[in-house]
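A single protein chain has been omitted from the complex, and every remaining protein chain is retained in its original position.
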Amino acid sequence: MIRNTSGNNGLFIPGPTNIPDQVRQALNVASQDMRAPDFGEFTLPLFRDLKRVFKTESAEVFIFPGSGTAGWEATLTNLFSVGDKVLMSSFGQFSTLWVDMAQRFGLDVEHCKVEWGLGVPFEDYRRILEQDKEHKIKGLFVCHNETATGVTSDIKQVRTILDDLNHPALLCVDAVSSVAAIDFRMDEWGVDAVVTGSQKGLMMPTGLGIVAVSQKAIALRAQATLPRSFLSFDDMMKHNATGHFPYTPATSLLHGLRASLDFLFEEGLENVFDRHWRLAHAVRCGVEAWGLELCAKDPALYSDTVSAIVVPEGFDSGEVLKAAYYRYNLSLGSGLSKVAGKVFRIGHLGNMNEIMVLQALAGAELAMKDCGIQIELGSGVAAAQETFLLNNRVSLKQAA
Amino acid sequence: MIRNTSGNNGLFIPGPTNIPDQVRQALNVASQDMRAPDFGEFTLPLFRDLKRVFKTESAEVFIFPGSGTAGWEATLTNLFSVGDKVLMSSFGQFSTLWVDMAQRFGLDVEHCKVEWGLGVPFEDYRRILEQDKEHKIKGLFVCHNETATGVTSDIKQVRTILDDLNHPALLCVDAVSSVAAIDFRMDEWGVDAVVTGSQKGLMMPTGLGIVAVSQKAIALRAQATLPRSFLSFDDMMKHNATGHFPYTPATSLLHGLRASLDFLFEEGLENVFDRHWRLAHAVRCGVEAWGLELCAKDPALYSDTVSAIVVPEGFDSGEVLKAAYYRYNLSLGSGLSKVAGKVFRIGHLGNMNEIMVLQALAGAELAMKDCGIQIELGSGVAAAQETFLLNNRVSLKQAA
Amino acid sequence: MIRNTSGNNGLFIPGPTNIPDQVRQALNVASQDMRAPDFGEFTLPLFRDLKRVFKTESAEVFIFPGSGTAGWEATLTNLFSVGDKVLMSSFGQFSTLWVDMAQRFGLDVEHCKVEWGLGVPFEDYRRILEQDKEHKIKGLFVCHNETATGVTSDIKQVRTILDDLNHPALLCVDAVSSVAAIDFRMDEWGVDAVVTGSQKGLMMPTGLGIVAVSQKAIALRAQATLPRSFLSFDDMMKHNATGHFPYTPATSLLHGLRASLDFLFEEGLENVFDRHWRLAHAVRCGVEAWGLELCAKDPALYSDTVSAIVVPEGFDSGEVLKAAYYRYNLSLGSGLSKVAGKVFRIGHLGNMNEIMVLQALAGAELAMKDCGIQIELGSGVAAAQETFLLNNRVSLKQAA
Partner (left out) sequence: MIRNTSGNNGLFIPGPTNIPDQVRQALNVASQDMRAPDFGEFTLPLFRDLKRVFKTESAEVFIFPGSGTAGWEATLTNLFSVGDKVLMSSFGQFSTLWVDMAQRFGLDVEHCKVEWGLGVPFEDYRRILEQDKEHKIKGLFVCHNETATGVTSDIKQVRTILDDLNHPALLCVDAVSSVAAIDFRMDEWGVDAVVTGSQKGLMMPTGLGIVAVSQKAIALRAQATLPRSFLSFDDMMKHNATGHFPYTPATSLLHGLRASLDFLFEEGLENVFDRHWRLAHAVRCGVEAWGLELCAKDPALYSDTVSAIVVPEGFDSGEVLKAAYYRYNLSLGSGLSKVAGKVFRIGHLGNMNEIMVLQALAGAELAMKDCGIQIELGSGVAAAQETFLLNNRVSLKQAA
């Protein structure tokens, strides 16, 4: 089969996301000398502007050639030591993987296993921290947006718990699939380390793992004894000060990042977040019209970047994905691990708009029908359309 | 407003069409010497492969830096003389423009004015040619696919008329918006000159006007006394023989053409045509479900590359276009000239697939609703989806 | 053989020239609707900025999908009529081709044939115009920069002749290989029509023929009876007023043009001209060091965009070109027509700098040696280097 890959490549996975033309153009660049005397004039504003994205004034930002996984690891190895007690929770594939990584690095993980479809277990966190009178727990890990289940947890609540208890544990957040799509307020929420990647809200190819770290955390790094080198904050800071890097950076991606940041700021971050809510809401109304349910158990947890849709009992979501891919050039997200075969996902983040979302719904309807799932053709599309029309009317009224 | 231009740029005009990634990659090329000794190794296969697209064994193919309009002009100035009598018909913006061009060049045009929405007036052509016992009529001009109204005329019928009457007039065809999307059989249909451009079925940027000319027409060019230089067949033939050009060719577009041809042949021309019918049929079913009518008056005339949809009395199609463009990043084709304000067009040619067509329909529904047109949301999408499902079932049955 | 085509593609022909990365990036763009309501916001500034390049306040600028040859033809067919007497001169391949084109279109060409290597024959022009008391001569044609021989003629002198004689003939200039590289002052020199292309000083792919026309000439176009349609000024003006075009424009090239103009203005036009002189001067010193001669007979005629170098008696410049191309990935310009086999050309225009020129000289030395031409290796390079060092010292002195 011949795939149409440009103009419209039917990509609705929760990352890598569609790359805007401005970014594609910027990526198309000749090699250059990363030791050139004026290289810093290009790179230093990248650090500054990423801070705007994370909504932080004071954090250090690190740009690693890698992926979000590298960012997870950097957070662990630069800020913790073997045997450090940390509090983590898992409620999806990615939160589970971070727990696994922490364990591999020898951290003593207090692991709250949560049903998939729920989010960060605030009550458990509060209880455990409350009992930790001696502040043995050095770090608290939370997944802001669990990409596997389409669940967004409220980071502010975690900060409130820490503040209520006056607990000094570092608050480390996986925001890989939320940053630049769902509001993230590092300073306001008192986040000590936040991890993202280039291929999600930043609308770039995969290849950069980006981490922002509070000065409080930075100050603690000398006590952290886990070995690190490629992902060392120290090495980065020494060189980043002048816009350089301890080893060859992925310069073409840095050019893409420049274009991505410009594109985000041109729309305005708050507008970006609003758009993501609007599109996500439309998808959710579509799913409801189909008579299907989301994997996320509670509307308060619904993710604005990805929706995981549960196929009816007796059907295999993997078949839906294959039909979508092979018959309709439509890439939907698969169900991972515990929810394999049970859910398919629609990624609606990054370079995304109303008619793209309608396309995803229309294509998903076809693929589900092909697999025998009884939904009414056009019903999800119509429900999503309704929300857009309503929104337009509201906007017009507001403007009047 | 911020436009998303890659991944999904909502472009559903009947050209320029969406460019496949393979073609975009090929276009991204450094300059090179068009007089290099091995330049012909690159260019000669382009002429050969374009003949496959036109379905001709013997014609000469010309590639001009220009547009389809340049191709029209090349056909007129290389094959005719001032005062030559020619038979033409107009039933849309583009067929009208060719008539106008012929008149500017001093041809004596027998002009059959046909209602917009109809096609080539076969009976008139037959009658006029029948009366032309002395063969004063030197050329017959037909528009294969009138892009303004979404009407495809049957070229074979024109050939049959000529053959029936043993009339030697040259048969010249505007196939700008049909070649490489709707079957075109130059040799079988006895076409003497056919014109296309790069930005339609060939899925490239605008910039090449391409003409294929029968040996019969080529032989007559010496008698044609209209002046020509930039668009001279003679000059081209002298240089093309070795893969060169009389002046600097648009080499980057030639690289795009190479990729486009490869892409078409990989899918297979017949499959390309089938796909265009499938997608066009789905759009037509969608329009019917909306309760609207096509500009084309007869199913036999329906174009597989573009559908012109009549908005209900009292509505302005221009408003639909603006709503589509400004609210939904959706580019639909406008109504031109006589049908301005009355129709909007959905281009469904080139790098196009099922979910793209559904997107166009879903977006058009939104834009129409925004303008107060009473259609049922999702209805057009559902009708189109039905045809795709049916088609899949038929395909599966055929495969069994 | 494997060609290295990026980073350094050894292209030293006088066009198409090397494309700057900024322009390559801009060219890499998805299709868009040329009838979109905001299309003019993109295109109108292009016309405005091209006027800066031509140094005109009042001229009309036309952008045709085509090449410089299309620009030549547009000038002839829009401004003249069959039988119009015009004064032209030929002293190289391109000036000869324009004469040939004028004759094809039925102009009554007073043709001054000049030895190749010389330029516009001012004395002949003055004499002929002086004799033309009745002002039968409607147009004067001059080639600003004859690309085949590397000869630049002084347009101002032609204007002076016309002014001295108070002769109203239109002054039409081929500036294809000079505009945006050698100073061109349309208004100051009273030029009525000037032609260029995208692939020379504008550093773009071939595909745009650009013409600027004085209001005096524009006013006369209604009297000009040569047929034109694709290249009609009238049609263009009607649509250009709102930033649109009478037929589909080559939008991707227009995006390249935007980037090219920005790039030129960033450097500053006067700096661009200075750079071209510096680089050309270095090449000329290199040629002198080789003991070879330029085709241009007089230093006053030396072109700053291309140098045509005469190979010694008994050698074939074609062999030098082949050695350069096949052995060294170096594209030099060939000798055309009368000087075929006798000269090779180094194009030093557009996206060009000191070390590129040194590369061209070093590569040419190798190729000449391979063909048995007795030059001293490194001698041309050293002579050119000397001029750069001197220039640096002068600059430093000026700065001090």
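The chains carry the letters A, B and C, assigned in the order they are written, with residues numbered from 1 in each.
Following the convention adopted for this analysis, a residue touches a chain if its C-beta (ideal position, glycine included) is under 8 Å from a C-beta of that chain, and two chains touch if they have at least 3 such contacts.
In this text, all values refer to a predicted model and were calculated from it rather than measured experimentally.
Taking the full assembly into account, the omitted chain touches A, B, C.
From the options A:91, A:105, A:233 or A:273, the residue with contact to the chain not on display is A:105. Touching the chain that is not shown, out of A:92, A:205 or A:286: A:205 (per the contact rule at the top). Screening C:18, C:90 or C:248 against the full complex identifies C:18 as the residue touching the chain left out. Listed here are the chain A residues that touch the chain not shown: 5-6, 9, 11, 13, 15-19, 24, 27-37, 64-70, 72-73, 100-101, 104-106, 197, 199, 205-207, 226-231, 246-253, 322, 325-326, 331, 333-334.
Residues of chain C that touch the chain left out of view are 2, 4-11, 17-24, 28, 263, 266-267, 271, 327-330, 351-356, 358-359, 362-363, 365-366, 369-370, 376-379, 381-383, 385-386, 388-389, 392. In the full complex, chain B touches the omitted chain through residues 6-7, 21, 24-26, 28-31.
Here, only the chains that are shown with their structure count from here on.
Ranking every chain by how far its Cα centroid lies from the centroid of chain B, the top place goes to A. Each chain gets one centre point, the mean of its Cα atoms, and the points for chain B and chain C are 35 Å apart. Note on chain placement: the centre of chain A and the centre of chain B lie 44 Å apart, centres being C-alpha means. Between the CA-based centres of chain A and chain C the separation comes to 53 Å, rounded to the whole angstrom. Shared interface positions of chain A, i.e. residues touching 2 or more other chains, are given as 6-7, 21, 24, 28.
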